[in-house]
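Removed from the display is one protein chain of the complex; every other protein chain stays in position.
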Amino acid sequence: GDDEEESTSTEAPAATEAPSATEAPAGTEAPAAGAVSACQVTDVGGVDDKGFNQSAYAGLQQAEADLGAEIALLESASDADYAPNIQAFLDKGCDDIITVGFLLGGATADAAIANPDQQFAIIDSDANDNAGTPDDFADDVNLENVRALNFATDEPSFIAGYLAAGMSETGKVATYGGINIPPVTIFMTGFLNGVNYYNEQKGTAVEVLGWDGTEGSFAGNFESLDDGKKLAQGFADEGADIIFPVAGPVGLGSSAYAKEVGGIRIIGVDVDMYVSNDKEKEVYLTSVLKNIDASVFDTVKNVSETGDAGDDYVGTFANGGVGIADFHDQAGDVPDELKAEIEQLVADFTAGTMKAG
Amino acid sequence: MELELRGITKRFPGVVANDDVNLHVRGGEVLALVGENGAGKSTLMNVLYGLYKADEGEILIDGVPQHFTSPRDAIAAGIGMVHQHFMLVPVFTVAENVVMGVEPTSLGGIKLDLATAREQVRTISEQYGMHLDPDALIEDMPVGLQQRVEIIKVLFRHAKIVVFDEPTAVLTPQEIDDFFVIVESLKADGKGIVFITHKLREAIKVADRIEVLRRGKTVGDADPKTVKDTELAEMMVGRPVDLVVDKAQHEPGDVVLELRDFTVSDPSGRVLVDHVGLQVRAGEIVGIAGVQGNGQTELVDALVGLRRVAGGTVHLVGQDITVATPRDMHRHGVAHIPEDRQREGIVKDFDITENLALTGYYAPPLSSGLTIDWKAARTTAEHLVEQFDIRTPSVDTGVGTLSGGNQQKVIVARELSRDLKLAIACQPTRGIDVGSIEYIHERIVALRDAGVAVLVVSTELDEVMALADRVVVMYRGKVVADLPRASTSHNEVGLYMAGAKESAA
Amino acid sequence: MSVTMPTTPSTPASGALTYEEKRHARNLGIAYIVLAGITMIFLTGHSGTATFNLDGGRSFGLPAQPLAWFVAASLSVVAGIQLWRGFGKWTNVVLAMASLLIFMSFLSWAAAGREFSFIGMLASAVTFSTPLIFGACAGIMCERSGVVNIAIEGLLLNGAFTSAFVGSIASGWPGMGPKSGFWVGVLAAMITSALFAWLLAWLAIRFKVDQVIVGFFINFFVLGLTSFLSSRVLTENPDYNDTPTLGAWKIPLLERIPVLGQILFQQTVFVYAAYVLVVVFTWFLFRTKWGLRTRAVGEHPRAADTLGVNVLRLRYRNVIMAGAIAGFGGAWWTATLGRFNENITNGRGFIALAVVIVGRWHPVGALSAALLFGLFDSVADKLSLLNTGLPSEFIKMTPYLMTIVVVAGFVGRSRGPKAAGQPYESQ
Partner (left out) sequence: MTAATVDGSPAAAPEEKPKLVVFFDRIDAYNNLLLPFLAIVSALIVGAFIIGLTDIDRLKEGDIGGILTTIKDAYIALPTGALGSLGGISETIVSATPLILAGLCFAVAARSGLFNIGATGQMFAGGMASVWVGFTMDGPGIVQVPLALLAGIIAGGLWGGIVGILKARTGAHEVITTIMTNYIAGLLTLWLLKTEAFQQPGKDNPVSKTVSDKGRLPELFFWSDDPSLRAHWGFLVALGGAVFMWWLFERSKVGFELRTFGSNADAARYAGMKPATLTTLAMFIAGGLAGLGGATQIIGTQGYATESFAGSIGFDAIAVALLGRNKPVGIVFAAFLFGILEAGGRKMQLETDIPLDVVLVLRALIVLFIAAPALTRLIWRLKSEGSTSVLQFRGWGA
C-alpha cells in the first residue's frame, strides 16, 4: 500500500513542480527570433525573501534556462519604488512585467491602464485600479493586459489541517503567521477549517492554537527567525505537537526548535521544505505548496508564444497551482487510513467537489 | 626646584593669547599672576600643564627643557594645577576624584583599593588641616571644600610647583582665610606656587612676587612689599582705576520691594529661607551679605520665580507678586543678574545679539506679533556693546568665546539697560578684573541714583560694604542683621556672617 | 566642558529633580486611581478561573473576577494612602507590588476559564531577552565612556552573520567538528564586530564625525553587506550557513529547583553568559580602576585628562570591547537557530538602545529592563493564544506600550553620562 499512497501524495506537486517536464517540451521550441523578455518587480521583501518574490524569480530563471528568455529584476526598497520600477521596465521595453504582491496592485493597475499594449502579471492580487473617486473603485475592471496569479492555498492548507489533526497525539496543533494579512491568513484559515473538518468527521476535539479565524499569533515580520522559535516554544509549552508556520523564513526558527527538542512536527509552507531546508528536513510532516514559479514560468511562456500573458489564473489542485508535498521521512508515521483520507481529499479538491471554506 | 617659562607664545584663531611671555618660580616662593580678563593667564598655565601646546617658547625645570604633550608629562615633572573651573567629576566621591589616574589597586592592579585611597586622602587632608571626608560626593559639597579636593589632588601627586587659577573667586571670606593658611603651609613645605587672582589686595598679601600680564604680554613685575593696589591696577588695565566706589549721599524714596515672612524650603521640607522680612526702597542699595549657603541663593531664586515660595508674601510697589514667574518679574521691571553666569545668564552657543535679547525678546521693541525684529535687536546690541564697553569684534561673535568679564558685561548690559523698578544683582563681579568691576559698580550706583531699588547679593564682604546703603546679613536662612552702612563696620558684619552675633533686628 | 561656576548643592538644578519627585508622588496617586478603574474593566467579559501551569504538572488557579475586585479595592486603598501621605521609601516597593497585582489580575482576566503555561512564558522571556542584554551592555560600555552607540543593531547583525558564516566554514576544517567550528565563528563574530566598533571610535574620535551619523552608517553598511553576502554566498552555498544550535545546558542540581530551575537553569550557554557578563561588567564598572576611569571619561573627560588619564585611548578600548560584546551577542542568533537570514536582528539593536536608557546606563538596570521587555513580549505571545478578542495588532503592541508605561511611570527622568556624544579635544 505504501507505494501507492506515496505516489498519490506526490502526484499533485508532480503536476506543478515540474511544468518543464509536463508542458515545457515546448520550451525547447521557444521562438529563436528575439527572445522574450520578462521583468520582475519585487515588493519590499526583496528577491531573497525565501517567499513569493524568490519563488517568482525562480520561475523567471527557469524561463531563462528553458525558453531563453531575457530576464531582469528590480528590487523595491519602499512602497514608493513600485511605480518607478515598473516605469523603468516600461522604458526598457519588457515583453512582460511581473509584479509581486498586493502592495503592487495599485501601481500595476495604473501602469496597465496607461499602457494597454503592455503585458503584466501580478502575484497574490487582482490588479486593481486605484485611480478614481472614492466610490469608483474599479477593482471590478478586469484589466485585459494584466494576468492576476492567485492561489487557492486554503485547499492544501485544509488538507494540512486535516492531516495535522489526524497526526496530533496531544490533540493540539498550532499555526501562526507573519503579519495578519489575507495572503497569510488564507493558509491559516484553511488549516483551521481542515482541523475542524477532521473533528466533525471523527468526533474528536483537536484544538488549533494561534488562529481562531480572525485573530491569532503573528511574528510581526517575515525576517526574525528567533520569533519563529519563540512562537514554536510557546505552542509546545501549551502542548501543541504540530505547527504550521506561515511566515516565510520565520518558520525556519520553528523548524530549528522542532529539531532541537524533538517530538514536534512542522508543516512547511510555499515550497517543499523537506527539499529546501535540508538542515532540518526530518521535522517536516509535509508542506503546503504554492507553485508560484510554475505559474510565472507559464506566464512567460504564454507571452513568448502568443504575445499575451494569458487569462487570470487561480492556482488550485486541479491545475497544479497548489499542492501538498510528500511525507518523505515521516511517511512511515502516517497511518495508512489517514493517508487514504488525505488522498481522497486531494482527489475531491481536484475534482472540485470539496471546498476549503 | 625652579621653573622657567621662556618666550611662550600661544595663538588661537584670531587671538594671540600669550605673546612671548617669560616667567619663573622657585620652590618656597609664591608668585602672583594678575591681569585683566582675557589677558592670557589661564592659557599660560594650561600651556605649562601640558593641556595646550605652545606655538613658540620653552618650559624649563631646573634649567632642563621639558616637552609636555599631556598633563601626564607635567604631573610627572612635578607640576600640579588647580583649575579656574574645577576639574572634578561631580558624581564621584572625594577619594575617587583624588586617586583617579594613580589609583591604589589590589588583585594584581585591577581592583580599585578604595580603602587605601580613603586612608591616603585622609592622611594628606589631616596633614594640611583640610578635614575632608573621603566618602563625600563632590556634587554635595560646598565650593570651598571642592577646592580642597583639588588641592589634595595636587598634593597626592607630589607636585613641587602648584598653580592656582583664581582660587579665591568663589570662596567665602572664611574659606579664603583658610585657603591662605594652606598656601602658607605649602610654601613652608618648599613648594613653588603660582597664584592667579583678580583681587589685588590678596596678591599683595600673600605673594613674594607679582607678575602683571596684559593682552598676552608680561608688562612687568612688582614687589608686593612696596606696590600699591592702585599701581597694580593701572599696570593691568593701562589706565588709572578707581578702586573705591564713588558714591554720593542719596535719599531713598518709597518702598519698592517688600518681603514679609518670606519662606522657602526644599522639597523635603527643610527650611532654607526662614521667615525673612526685607524692604528695599527706591534709590537705595541693599546688600545681602552672608557666607555662601545661608539661603541667599534660594531667596533670590524664589523671589524671581525660579523656585516655589513656601510662605509669606512679596510686594513690588504695593502689588502682590508672590507667585510671579520670571517673565512676570521682567514685565514688572525687575532685573536679575544671576549668580551663575554660565549656567543661567548666557547661552554660550548664541552670539552677543541673541544673548542681549534673551530676556527682552518677547516684547516691543524687539518683537511684535510672532516674530523677533533681529535688525532692531542688532542695533540695540551694537548700542549696548558700545555703551557698556563690551570688548568684542562684533555683535555676531559667540558669547562663549568672550572672557568672563565681558560675558558678565553682556548680562549687566542686558539687565540694567531698561526701565527698572528693582535690580537684583547676585555676585555681580565674581571672577572679574578690576577694570570691569569698577565699571559694573559704577553702573549699579548710577542705577541707584536714578531712583531704582537695588538688591546686591554677594559673598564678597568688601563688595557689599562698598556698594550698599544698608547691609542685611543672612545666616542659616534667617536675616540676622539689618544695618545702615554708615553705622557698621567690616568687623561687625563679619561677626554676624559667622553666626557669632545676633541682633534683635 | 559642563562644569561651570561651581555652585552650592541646593541650586534649582539639583532641586529640579526633587520638585518633580513631589509632583511624581501626586501623579502616582492619581495613577493608582486610574489603574483601579482599569482593573474594574477586568470584571467584564470573562469569568471563571484562570489556570497557570507550572512545571512538573503543577499549576495554580486564580479566579478572575474576585481577583479583579480584590485588586481594584487594594489599589483604591493604596491610592488613598499615596495621596494622603505617600509611602516614603516604600514608594517603589508598593508600586512594584501594585503592578504585580494588576499584571496577575490582567492575566487572569485574559485566561479566565482557560489555562496556559505560566512557566513557559517566564522561561521564554529569559531566553529571548538575551540578545538585548548583550546589546545593552555594549551600549552601556560605549556611553559610559562618552561615545553614543546607535550602531548596536549593526554590530549585532554583523555578529549574527559572521558567526554563522565563519562557524559553518570552520566546522569543515580538518580536526574541527561543528561544535568547535561554531565557537571559531563566535570568535570571528567578536573580532569583526570589534573592528566595526573600532571604525565607530576611529571616525568619531579621530575625525569627530557625529557619532550618531557613524552609528547609522555602520547600521546601513552592515545591513547591506550581510544581506548581499547572504543572498549571494549563503543562499548559493547552504553549507556556509549551517551550524549546530546550542541546546539547553542544564545546570546540575540548580535545574531541579522547582519553577526557578526551568526558568533560569535550563538555558543555553549564551543565557548564562549574559548573566555572568552583567555581574562581571557591574563589578568592573564600579569596583575597578578601569571602571573609575571609564565613568570619569564619560562624565567629565577633561577632569580625567588633567589627571593624566588618556581619554581617547580609553574610549577606543572600551568601544572596541563593546563591539566584541555585541559580536558575541549577535552570535546568539546563530546559536539559537543554526543559521543566518537577512536582517535577522530586525531592530533588536534599537530595542537594546532603549533598554540602555530604561536601565539608566547600569548593567543590572539593563538586565531588568531587558527581562521586562522580554516578559511583555512573551505575555503578548500568550495573549494571542487566549482568544481574548483583542486584535492581533494590539496584542503585538504590548511590549512597546508597556515600555512606555514603565518609563513614564517608574523610571522617569534618566540622564546619560554627561559627556556622551561629545567629541573630546585634548587641546
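As written, the chains take the letters A, B and C, and residue 1 is the first residue of each chain.
FYI, contacts are C-beta pairs under 8 Å (C-beta built on N, C-alpha and C of every residue); 3 or more make two chains touch, one makes a residue touch a chain.
Not measured: the values here are computed from a predicted model.
Remark: the absent chain touches shown chains A, B, C in the intact complex. When you scan A:D81, A:D226 or A:E260 for touch with the missing chain, the hit is A:D81.
Touch with the chain that is not drawn comes from one residue among B:G40, B:P252, B:G283 or B:G494, which is B:G40.
Contacts to the hidden chain, counted on chain C, fall at residues 1-2, 12-13, 20, 24, 27, 143, 148, 203, 206-210, 212-214, 216-217, 220-221, 223-225, 227-229, 231-233, 350-351, 353-354, 357-358, 391, 393-394, 396-397, 400-401, 403-404, 407-409, 411-423, 425.
For chain A, the residues in touch with the chain missing from this view are 44, 46-47, 72-75, 77-81, 83-85, 87-88, 90-92, 102-103, 105-106, 110, 114, 125, 128, 130-134, 137, 139-140, 179-183, 220. Interface residues of chain B facing the missing partner chain: 13-17, 19, 36, 38-40, 214-216, 306, 325-330, 336, 338, 343-350, 354, 357-359, 361-362, 367, 370-372, 374, 382, 385-386, 389-397, 401-403, 406.
Operating definition for what follows: only the chains that are shown with their structure count from here on.
If each chain is reduced to the centroid of its CA atoms, chain A and chain C end up 36 Å from each other. A straight line joining the Cα centres of chain B and chain C is 44 Å long. Taking the mean of the C-alpha atoms as each chain's centre, chain A and chain B sit 76 Å apart. Contact with two or more other chains is made by no residue of chain A. Taken in their complex, chain C has these residues touching chain B: 3-15, 18-19, 21-22, 287-293, 295-296, 299-300, 302-310, 426-427. Residues 46-50, 180, 209-210, 212, 215-218, 220-221, 223-226, 229-231, 233-238, 249, 252-253, 256, 259-260, 278-279 of chain A are the ones touching chain C in the complex.
Listing the residues of chain C that touch chain A in their complex gives 53, 116-117, 119-121, 124, 127-128, 131, 227, 230-231, 235, 238, 242, 245, 247, 333, 336-339, 341-346, 377-378, 381-382, 384-385, 387, 389-393, 395-396.
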